[in-house]
Each structure stands twice: as C-alpha cells, then as structure tokens.
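One protein chain is absent from this view; the other protein chains keep their places.
Chains here go by letter, A, B and C, matching the order in which they are written, and residues are numbered from 1 within each.
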Amino acid sequence: MNPAINAGMAPVATPGFFYVLAGLAVASGVAVITRRNAVHAALALIVTLLSVAGLYLMLYAPFVFAVQLFVYAGGIMLLFLFVIMLVNIERSSKERRFNRMWPVALAASCALMVLFLSAFVKGRTLFPDRLMPLPESSNTQQIAGMLYGEAGRMGQYTFAFEIASLLLLVAILGAVIMTKKKI
Amino acid sequence: MVPITTFHYLVVAAALFVLGVIGVLTRRNVVIVLMSIELILNAVNLNLVAFSRMWGNLNGQVFSIFVTVDAAAEAAVGLGILIAFFRNRETINVDEIDLLKW
Amino acid sequence: MLNQFMSYLGSNVTPGSANNQLWALIYVLIIFAGVSVAVMAMNWLERKALAHFQIRLGPMRVGPHGLLQPFADALKLMLKEDIIPAEADQFVFWVAPLIGLLASFTVYTVIPFGPSQAVSDMNIGILFMLGVSSLGVLGIVVAGWASNSHYPLIGALRSSAQMVSYEVAMGLAVVSAILMTSMKTGTGTLSMLGIVEAQQEQGIWFIFKFFPLGLIAFVIFAIAMIAETNRAPFDMAEAESELTAGYHTEYSGLRWSLFMLAEYAAMIAVSSIAVTLWLGGWMRPFPNLLHAPAWDFIFSLFPGITFGGLAAIAFIGTARMPAHSFFKVQRIGLAVFAALLGFLALLLLVIAVAGRSADTSLAARFNEGIGYVYWFVLKVAVFMYLFIWYRATWPRYRFDQLMKIGWKVMLPISLGVLMVTAIVGVLVS
Partner (left out) sequence: MSSHTTDSTRNTAKDTTSDVSNRARSHLDLETPEKPYLDSNELIINMGPQHPATHGVLRVILKLDGEKVLGTECVIGYLHRGVEKIAENRTYTMFNPYVDRMDYVAAVSNGLGYCEAVEKLLNVEAPPRAKYIRVILTELNRIASHQLWLGTHALDIGAMTPLFYTFRDREEILKIFERYCGARLTTHAFRIGGCQYETYAGFEKEVKNFLAFFPPKIDEYEALLTTNRIWLERTRNVGVISGADCIALGVTGPVLRASGVKWDLRKAQPYAAYSEFDFEIPIGTNGDTYDRYMVRMVEMRQSLRIIEQAINGMPEGPIMGKVPKVIKPPVGEIYHSIEAPKGELGYFIVSDGSTQPYRLRVRPPSFVNLQALDIMVRGLLVADVVAVIGTLDIVLGEVDR
C-alpha cells in the first residue's frame, strides 16, 4: 500500500473489500428499481444501505456508519416495511411495473451517467491527488465538537443542528396528522 | 491492486445516483419511487463522505448526518401521504394519481 | 505457530486493534461456540428453573436431570419437517430468521469479556451494538409478512412496534450511562472497553454513581431490555391466549429453532450491554478498595469454588438417585458430569494458586484472563436468571398497556434521568 495515498492512516480493510462492497451496492441498487414485489425491493435497499455503510467505514467515518445503521437501516427501512405491509399493496402488484415512457427515461439517465463520468475524468486534475490525514483522535469527539461546540464556544454547525431538529418535529406532526383517520 | 482513490467512490456514488433517477422516472409504484429517492440521497451521502476523506476535514461527514436527518423526515411525510392517499383511492400507481381534487 | 498463540495471550490489546485477522477469527470462533453453549445451557436452565418455580420437576428423562434435553431438542428440531406455507414468499421466508440471527450475533464482536478478550474495540462500540440490535426488528417484520397469513402479519407488526418504542427508551438510558464516563476525561467514550475502564478509574460502578440516577437509568434499561427481546411480561409474540399469534407461528423445524437461537442470543447480548455499562463489565467486586495481593488471590479462587460447588451438587444428585436398575444409566451419566465439573474446579484452583505472583508466567496470565471472563459471565448469568424469574411470576401486559408504558412512562423518565445526570455531571466536574 502506498503510504502517501493513505497519509499515515492505518488502512481499514484490504482494497479488495471496496470492490466487493461497491459491487454489492450497485447490484442491489439495480434490484431495488427492478423488483416487482415491494418487500423484495425494500430488502434490496437494506442490502444497499449496509454495503454503503461498509464503504463509510473504509472512508474512516465510523460515526456516519453508526448513524446509517441506526437511522437508515433500523428506522427508515422499518417505516417502509410497515407501510408496505399495512397498506398491503400486493394486490396491485400484478399490473405493469414500468410506466409507458420508460425507454425515454432510460436514455436520459444513461446520458446523465456519461456526463458524470466525463466530469470526473476531466476534473481529476482539480482534486489533490493524495489524501490528507484525518485528525487522529476519536472521530465521534471531532464530530461532536463541530456539532455542539467545544470548550464553551459554539460549534460550526450548532445552529444548523437546531434547525434540523425543528425539521424533524415538522415532519413528525405532518405524518401524524396525515395518517389519522378522524382528526 | 491499484490503490483506492476518491475517484473510485465518486463513480460508485454516480452509479447509485443514476439508478435512483431511473427508479424515480420509470417505476409506477409510489413506494418504489420513494425508495429510489432514498437511493439518490444515499449516493449524495457517499459523495459527501468521500470528499470529507479527501480534504481531510469532517465537514463532509457532519453534513451527511444532516442529509440523513432530511431523508428520515422526507420518508416519514412521503409515506404519510401515501397512506392517506391509499385509504381514499385504493391505488398507489403514480400515473393514475392525476387528479388534483376528487 | 505455538509461540504466535502465546503472544496472543500476553498482549493487552484486543485483536481488532492489533489488526490481526487470524487472532480475531479465533476469538470469533471461541465467542460463537461459547454463545451456542450458553444458549443450550440457558434453554436447559429455563425449563428446569421454570419447572421448580411451578413445583414440578421439568425434564428428567433425557440424560441425568434432563441435562441432554437441549441436545434432544436441537436434534428434534433439525429432523422435524420444515413446512413453508402455500404462496409464502420462499426467499423472504428463508431470509427472515437469518436477518434476526445476523443481528443478534454481530453484537458479540464488540462485547468486552476482558480488557483484551473482545473481538475488536470499536470507538463507536455502544452505538454499533444499538444499531445492529435495531436490525433485528427487520427480521421479525419480514418474517411476519412472509408467512402470508393474517395473524402472523399483525403479530409481527405489533411485536416490532413494541421493540421500536422500547429501543428509544433503551437508547436514552444508554446515553445517560455514557454521560457518566466523561466526568474525568472531559469527553465521554462510546467504546465498550473505554466505559469499563472509566468505571475502573472512577472506582465506582455506574449503577451506584450519583446514587439515584445510575440506578434509575439501569432499571429503565433493564425493563426496556425485556421488552426488546419480547420476553416475560411483554411477550406478546407467544401470547397464546391472544388472537394474534406471534410472527413465528408458520415456522417449524430448523427455521423455528433459528428464531429461538436468535432470541436467546439477543437476550445474552442485551444483558451483557447492561453488565458492561452499569455493573462494571469484567471488573471483580471492589477492585480499588481491596486490591492487596491477598484479596486478589481470594477473588481468583472464586471460579474454582463455583465449579467445585456445582460438582458437589452433581455428586449429591448421584448419591440421592434411587437404586432402581432403571436409574443405573442416569446415575453413571451424572457421575461423569460431576467428575468433569470436579476436574474443572481442580484445574481452576491450581491455576489460581500457581498464578498468585503477578509475574508474567503463563499461569498468572491465564489466572487473570479467567478471572475477567468469570466475573463478566457471572453477572450476565444473574440477568439470565432474572429473565426466567420474570417469566414465572408475571402475567402478561395487554398490548396497549405495553405501548402506553413504553411511550408515556419509560421515555419521559429516561429523558429526565439524562438531563439530571448531565446537570449533576457539570456541577460535579
């Protein structure tokens, strides 16, 4: 392993893992959008989430890995599975899966992919080619410092963090009011 | 085994992003559309963390937590609309929901 | 090769941080073998203890005093036909128990049986554990859906709603425990080893810290723990007198036993979280007060004495067995078991004596390691006994009462404890 690349950080896992996880993520991503049965799609999405979480670990982001596991896979996906089962949409799954104009959509998305790739190839020179070392002490303390602020002074994102909690409150109220039968 | 650089992560994120866009555009079932949006948000998160690793500071990771918060809120409200809608119209096919008021 | 293993023993660093995959693999195998043996023992203990609570004998026929009953059960479940309901979704039906099993077993990679006896010491240890245990809920929801019938579906939705609401209370209780770790070092630590070391440094188990607060948080976690694993007063899943049967009604044979394995493993995992966070993990009682070498020696004798006690009980059992010819096989079986326990007790005592001096001789290292694991497993065993005790005495909560307690009682109290701990923490430091 070329030390310059990882700039003195102990490698999280052998590079081979990256290809495994990336392949798994993309494969289950394809499964999400092609499966006829909604629960299969949800399971595929869970696999995608877990493999992307693995990628976070390789990018030295354990806290984001834990948040992804906790909030995304444990929370949001459960919400999806709940709704799929409560509303048991299985009966309507016997009809056509794709709407009529799917070829147009497919062409547009492939064009988008080509655009991304060309942007990456051209832009390769802009990014510094070697990776700078991340601060050594525990990642969680760092993130907490930025979110809540350290030693008395406000962190960089404290205000944004409060607004995010407001956003969640609004979402909770909205979801509850919408699903109540008789308000 | 060429070392893994940020470029590799960007390609994976782009692939996920495109899959999500295909899902949103082509699928008729609202739940699958919502899941594809989750896929898109995941791609964005992956990008943020990859860049945070590249620049060596944690802004990217903190911001990806905010994106997750938003994804949670969006999923909750989206599914709330879905349930309310399904109770009235017995269907959740996107191309059949074409009336503003019924 | 041998000296490589010797080096593993000596190092005071977990395999994870020593970045040695082979050693970690050995630890993973040891822990998984240990957990399956523990699940077997737990199964036997549950049936026997429950029986004695209810003035009956429990399994007596398979092996002496039913000791081979868990093996018989496992064999029976493997041979039983594995029925898959018609039009059930084959793949999802097959995956569901695996998700449950995956969730409850990955938790063990982070549980610290000793300072160096953990598979890996992640610096987000406790968060990883809560995250993975929340994955277990997915297995249950998907199992209920895959059985393709009305009642398991509702049963699955209800038990997962229960688990989700108690997970919130559990998380907050854990946070208030982590707050306590930050008193001296300014910032708390999420890693499990760090939490136990903090308790060691501060010389107090977190259950006794800021007296009422630690205890309240512990009690909340203990209750949420029971609800999280669908046990005792909160066991809506196997409530046969309810209309909606549990999520695993349609499962049979080996698949059903996977669910049971997952449930027991989750019980052990959750109680080891409680032990690590509040009861000072692998620390022996009063490490700071009585740390004279004499005390160390006395405490190191405990493992030997316990196994000696068990061997004595088994010997008394053989003696009291009636002389009838039918009991000859059972008597021999029990005698062999008693001899095994006796030999183990002797071995432990020898190690304790040999390892007295704090030098780095093999015996001293073994002695120390055994001491850590022994105290940790002893505390978890106490929790296991509590699970069984609750099942024998408590009737079952109705589902809406259960949710009411989860949201209206447990959550506010855990929030309150969190805030008060924070305030007291700031005032103290």
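Keep in mind that, in the parts below, a residue touches a chain if its C-beta (ideal position, glycine included) is under 8 Å from a C-beta of that chain, and two chains touch if they have at least 3 such contacts.
These numbers come from a predicted model, not from an experiment.
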| item | value |
| --- | --- |
| Candidates A:Lys122, A:Arg153 or A:Lys181 - the one touching the absent chain | A:Lys181 |
| Option touching the unshown chain, where C:Gln21, C:Gln401 or C:Ser429 are the choices | C:Gln401 |
| Subunit C residues that touch the omitted chain in the full complex | 50, 53-56, 150, 153-154, 233, 239-244, 391-401 |
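What we mean here is this: only the chains that are shown with their structure count from here on.
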| item | value |
| --- | --- |
| Pair with more cross-chain C-beta pairs in contact, given A-B and A-C | A-B |
| Whole-Å gap between the CA centroids of subunit A and subunit C | 32 |
| Interfacial residue positions of subunit C with respect to subunit A in the complex | 19, 89, 91-92, 95, 122-124, 127-128, 130-132, 134-135, 137-138, 141-142, 144-146, 153, 156-157, 160, 164, 167, 187, 189-190 |
| Subunit A contact footprint on subunit B (complex, rising order) | 1-12, 14-23, 25-29, 31-32, 34-36, 38-39, 42, 45-46, 49-50, 52-59, 61-62, 64-66, 68-77, 79-84, 86-87, 91-95 |
| Touching residues (chain side subunit A, partner subunit B) in the complex | 1-2, 5-7, 15-16, 18, 22, 25-26, 29-30, 32-33, 38, 41-42, 45, 48-49, 52, 55-56, 58-61, 63-64, 67-68, 71-72, 75-76, 79-80, 83-84, 86-87, 89, 92-93, 95-100, 102, 105-106, 108-110, 112-113, 116-117, 120, 124, 127-129, 131-135, 139, 142-143, 146-147, 156-157, 160-161, 164, 167-168, 170-172, 174-176, 178-179, 181 |
